[in-house]
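The following block contains the structure, expressed as structure tokens.
Here the complex is missing a single protein chain, while all its other protein chains stay put.
And then chain A:
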Amino acid sequence: MSYVKPKFRHPKLPTNSLGYSVADYDGAISTLCAGCGHDSISAAIRNACFKSAIPPHRIAKLSGIGCSSKMPTYFLGRSHGFNSVHGRMPSVATGASLANRELTYIGVSGDGDTASIGMGQFVHLIRRNVNMTYIVANNGCYGLTKGQDSATADLGSVAKGGAVNPFDGIDLASLALLQGASFVARSFSGDKEQLEPLIRAAMAHKGFAFIDVVSPCVTFNNHAGSTKSYAETRAHVDAMQLDFIPMREEIRTQYEAGTSQTVTLHDGSVIHLQKASSDYATDDRAAAMQAIQKAEAEDKILTGLLHLDPNSQDLNQLLNLANKPLNELDKDELCPGSRVLDSINQGLR
């Protein structure tokens, strides 16, 4: 096969600033169940990368195991992907990010993958503030192994077989906040207006950006009685609207005074938040915690950008790593040579 130029593009398809069309961010055809929330998340990721004009090959997609973790096959076909082992994508992503600090890393996981088997790695990923976007497609169950309750299933949620969940669910967004995550958001797979700008903001953030996305499993957890069904989520969601304005782009929309908040990211990008019922400054971790709890008490699911730490330092900075990606260092930069070894020998005599 000789060198082929990038695929022929339909002249009418709009392109981003790099000249890529949205189709250049497509992946393989999804094999998930029709209507699965995860497919909407895939689409949102694709659109976010397209709109933010990130070269597809400069993105690496990582996942664990589960229906959700299959998602990376279905977007960004020109990016390298790694479908690793159940619950342990965080460590693989950490290693990848240490090896090359210049790529954009997107991790996709499930509630089983993150809140159960991968809980240990998840909290440590937060603790290390690895520079990546980490999305949990949260359906309250194990889709791939046929619908068992997951650890995020809400207390009292009724499983398809009729069993009532007797345990308190783990709220991953609260956990991430408590553990000091520098970017915490929650969203709903059915709300692409909110999800897309959130993903764009997450990718622009320097450090660990967590998005918990309620993503209904149509096959095992979308019935009456389930708290993670489409209907139930729609009925209780309390969504902030937000715009993401990348650096160098002008803010055009006029926002009504007092109803909104502007958050500036380290690279100069801006997030414009239209508050829903609660009103607090997103850099205030404790206020974010309170807002989540208040919404919960009112039987609402607060979605949007919950917290952002503008002073975030990512793992590469915390470890004082060289500016050049470690995987590009050559022999001369790595190997001290024979003279040094001779002096080491001398010290051992």
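Everything below uses one rule, namely that a contact is a pair of C-beta atoms (placed from the backbone, for glycine too) under 8 Å apart; a residue touches a chain by one contact, two chains touch by 3 or more; residues count from 1.
By our rule, contacts and distances are computed from a predicted model.
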Listed names "2-oxoacid:acceptor oxidoreductase subunit alpha", "Cytochrome c oxidase accessory protein CcoG", "ABC transporter permease" or "Sulfopyruvate decarboxylase", matching UniProt entry of the absent chain: "2-oxoacid:acceptor oxidoreductase subunit alpha"
Omitted-chain contact residue, chosen from A:44, A:67 or A:103: A:103
Residue among A:68, A:84, A:114 or A:312 touching the omitted chain: A:84
Given A:170, A:218, A:287 or A:321, the one touching the chain that is not displayed: A:321
Where the unshown chain meets chain A, residue by residue: 1, 3-4, 6-7, 55-58, 60, 62, 72-73, 77-85, 88, 90-100, 102-103, 120-121, 124, 128, 319-323, 326-327, 329, 331, 333-338, 340-342, 344-345, 348-349
